[in-house]
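Handing you this structure, nothing more for now.
Removed from the display is one protein chain of the complex; every other protein chain stays in position.
As written, the chain order gives the labels A and B, with residue 1 at the start of each chain.
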Amino acid sequence: MLEFVVPALNLKAILPQLILALTALTVLLVDVFAGKDGKTSLGGLSLIGVVAALVTLFLSRGDFESAYAGMLAVDGFGFFITLIICLVALLSILVAISYEKVCPEIRSGEFYSLLLFAAFGMSFMGSASNLIMIFVALETMSISIYVLAGFKRDNLKSIESALKYFLLGAFASGFLLFGFALIYGAAGTLDIVKLGSFFTAHPDLLHQPLVMGGVALMTVGFGFKIAMFPFHMWTPDVYEGAPSVVTGFMATGVKAAAFAALVRVFFVAFAALQTDWTTIMWIAALLTMTVGNLIAISQTNIKRMLAYSSIAHAGYLLIGFVVGSEIARSAILFYLLGYAFANIGAFAVISAMGSKGEEYNELSDFQGVGFKYPMLGLTMSIFLFSMAGIPPAAGFMGKFFIFSEAIKAGYVWLAIFGVINSVISLYYYLGVIVRMYFKDPEREISIAAPAGTLVAALSLAAFGVLQMGIFPSYVWDLARASAKMLM
Amino acid sequence: MFDYIWLVPVFPAIGVLINGLLGRRIEAVSKHLIHWIACGMIALSFTVTCVIFYQLLQLPGDQRFYQVTCLDWIQSGVLQTYIAYQIDPLSMMMAMFVIGIGFLIHIYSIGYMWEDEGRYYRFFVYLNLFMFSMINLILANNYLLMFLGWEGVGLCSYLLIGFWFDDEANAIAGKKAFITNRVGDFAFLIGMFLLFTGLGEHGVWSLQFSEVFTHVHYLSQSQATMICLLFFIGCTAKSAQIPLYVWLPDAMAGPTPVSALIHAATMVTSGVYMISRSNVLFSMSPFAMGVVATVGALTAIFAASIGLVQNDIKKVLAYSTVSQLGYMFLGLGVGAFAAGMFHVLTHAFFKALLFLGSGAVIHSMHHAYHKVHCHDDPQDMRNMGGLKAKTPITFWTFLIATLAISGIPGFSGFFSKDEILWQAWSSPQGSWILWLIGAVAAGMTAFYMFRLVFMTFFNECRAGEACEHIHESPPSMTGPLCVLAFLAAVGGYLGVPHALGGSNLFHQFLEPVMGLGDGKLLHDATQAASHGVEHAAQAAGHLMHAAAGHVAEAAGHAAEGAEHGGESMFMEYLLMVVSVALACFGILIAYIFYIRKREIPAALAEKYSFIHRLLLNKWYVDELYDLVIISPLRGFAYFLWRGVDVGVVDYIVNGVARVVGWGSSVVRYIQSGYVQSYAVSVVFGTVVLLAYYFLKAL
Partner (left out) sequence: MLRDYVPVMLMMLVGAGFGVVAVVLSSALGPKRRSRVKKETYECGMTTQGATYAPTPIKYYVVALLFLVFDLECVFMYPWAVHYKSLGVFGFVEMVIFMVVLFVCYVYVWKKGALEWE
């Protein structure tokens, strides 16, 4: 009979995540026990939980260790990803609270607790150091997001979005899981660190079909989540249909979490295979950004446009992945955070546009917004500038770090393609700004004055974008320190 | 308290934020709140400065140096820059008078701008922003932060010159100032790059003053000359020297408090400050120093000559400012850094006073004209006259300032101007030509300033029926006038030279900052000459002087005194008498021309109409620049626009855009909306990936 050794739990190390989960459960209970008045406090409660998670995250920073019997690596890398996730959750909740008026469904325990559970899963994905753990975290995240995407139950597009995401997501998860199984078959372990040392010790076993098939299938699974070409097809449909709050959340959180897992698995477990996957990822990066940017140009719906742009951003991030040096990994982290601020901000503006019930998602609806609603116009411009990579916004510094590192590492062509793509992307980002400031409105649109929480979210996101763009050193140092500690 | 130096720039910044973000709403509630906030912030800032200044004075002379690092700014490879401030005699002296005068002018603006509806708050926002930038410029402990302030004051200058932008002339004047300054800024920037890389070659990657100046000997002679010349080009733009002075007279389009604060007392002297700050660097290059002195002297006399015939009260003062700035550069150029700074200080007092006084005059005239619905120019001196009785406070304060700028003994201008002239004659870099130019310019200054006073305040009133409506300005305007008049009268006693039995406190105070440069300069000069035991002894004296600060100064002076003795003292007295005589002569002529025999100027203008027109049209410099630089540039720009941009670039760009757009519309058809086809694409990708990896496995 097997003897169990009581594993070291180390609850303290995962305190932020525990707080997220506990808040999610509490929100559920408060929802069913509190009356109508209580429901208005759900958003605030979730907010408190996320802030508490953030605080504990910073308090416990420094004691990097492994937790849960090696299932989790609470290291710098995980720290930074959790930081991104918490900020993303914070901003999303702020936006959601202001969105409650338009979409009463949101004012329910399900919404906030699903959001928190998703954040919980994302954060674990960033620090999971076991393939099974990655899968469990991924499913926790994904299932919550499937439901969130379809949260506007009486909206056909929302339902379509949820269904498509679910079907394809399940499909891709299958590939991922199959990949894990093949790897287990080849190496006999699922622990990422052990996998790494196993393959370093047995280089002869590396190039067997089992491992190769496993790596290929894992690439499919992760590639789907980060919207890598050609697994990106779901993105525009899902982003368009989901409520704007959720879109912002999934476009940033899911991408960050999936990228984190991708980096951890490939750089820790399959570092020995780097020469093999570099080539294919090189091509994938190029195609991903090119396809994303090209199609974004001809979009007329801003959510679809941003969806394609998020594909393009995945391409830029993949450049960092291909380069693969430690600095490049820091650049990925930096870029993810900057992108998160800008993207959530942009979706917050879009949801503010729909603050009187009717959604204004067509690009032509943005005409004249800059003068009629100066705050929305200004913040939207900041976010779009950041995504386009124009100084002094975070996106510029992010792109700068990634491209300069690519050039240093000899991937000059990839950097050149990246820059060309940035130029292409200017067209559609600036197109929105031009519409906001230089064109007269086509139809009368009316937007309610932004609620306090929305203003808070917009200012926080704008502050983040500008802070990282003008004084990048603080976040950059943090990212450098974090990327160093990848267990 | 030193560690709280960051409060000094932060207070005005708070003012900018409050009034800038909420100004329109505050103004709707109460206009008083606006100026309470703006002036209050400067007052707080001034208080902190005073306390720090007092504490600095408590320290012994050689310990008066302190640096405070507040924030990381740019951390990029070898470039490590901080938001950091430096407390030493030079920076604190500048801070004291800049913030002090700034405060007075803030108060003055309350009265002057009160009737500007809807833009009142914006004016104070700009003023506060200016103070913030200027303080950064002064207190910075590195060139980059100084440059930030340098650019900031340029921006504020632009905003304030064009403050009444409804009048296109004002907007154009603003643009002119901005663009001219860009030329100088560019040179400054290049100089900074050269300095950074020049020192970097030797492992000193820094733009921090203390680092740069201790390692400045790594630079070669030619490098130092290049850097200094580029820095000086920056100064010629900011401090309105030949050839980039053209913007300053036009800048008088802005409100008068702005002219007083920015274009007379503070911003335009930042070039002088920058060179004084870099005195160690400039001392490395005798050639650059020579250029500075020559340009300064030429500017002094050139601008004074234009000032002789102008009729706009503010234009006269503008050219006088350019001319006085020329004096300061003359002082710097002959190695008398402290003397140059001294003139900055006294000039700030009397020139701010002159501008504010002229503002009060214009204000009164404007009101009077407004009452009688007359549209004559309230700034034209030909419309004034006889204001002495109607605006007594303005007159008396104005007179004090005029006496000061003319260099009449006893008033502040005398001490500083005289010191510069003496140094221009006696220092190793000086020569009698420089002295002569300076002295003649001083005479001209006395003439045109008294011409202004006589035309404005004496004789009969020429404003027609508006005469009866001319009144004294409100107390918020006359108050600052009185304070400044006091300073303009007695400010000079800070630096009474040894020749007049004083102890020159000002020099002693700046010694720790300037001594380094003075000593270095003489050291180099003697090395270059390197002949004669006499010079060697002198050099030794100065080296000691550099090393041991002002303790050794006495010894150095003693050694010098033994050699030159009474001869130099006699020369100093003689020159002093000559320059005072020239000034009195100028006043006398003005008196004859504009009080006694008022037909003479017209007759002279008739007789020497060519020269008169030349001066009246400012030597046609603007026209020359237009012909030589602006028109060809515009033509070239037109060619680039029509020929290159539209013809070639646009064609290519639009072509590319069309191709990309076409590609985009083709590719989007793949996106069908069917889940099945999405799944197919996933499968397709999977197959490709599998194939790739299996091929690798083989």
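The rule is short, and it goes like this: a contact is a pair of C-beta atoms (placed from the backbone, for glycine too) under 8 Å apart; a residue touches a chain by one contact, two chains touch by 3 or more.
All of these numbers come straight from a predicted model, not from anything done at the bench.
The shown chains contacted by the absent chain are A, with contact judged over the whole complex. Contact with the omitted chain, checked across A:T40, A:Q208, A:T300 or A:S446, is made by A:Q208. Within subunit A, the residues in touch with the undisplayed chain are 2-4, 6, 25, 28-29, 31-33, 109, 208-210.
By our rule, only the chains that are shown with their structure count from here on.
Between the Cα centres of subunit A and subunit B there is a gap of 51 Å. Taken together, the subunit B residues at the contact with subunit A in this complex read 71-75, 657, 660-661, 663-665, 667-668, 670-671, 673, 675, 677-679, 681-682, 684-686, 688-690, 692-694, 696-697. On the side of subunit A, the complex with subunit B involves touching residues 163-164, 167-168, 171-172, 175, 207-209, 211-213, 215-217, 219-220, 223-224, 229-231, 233-234, 236-237, 276, 280, 291, 294-299, 424, 427, 471, 473-474, 477.
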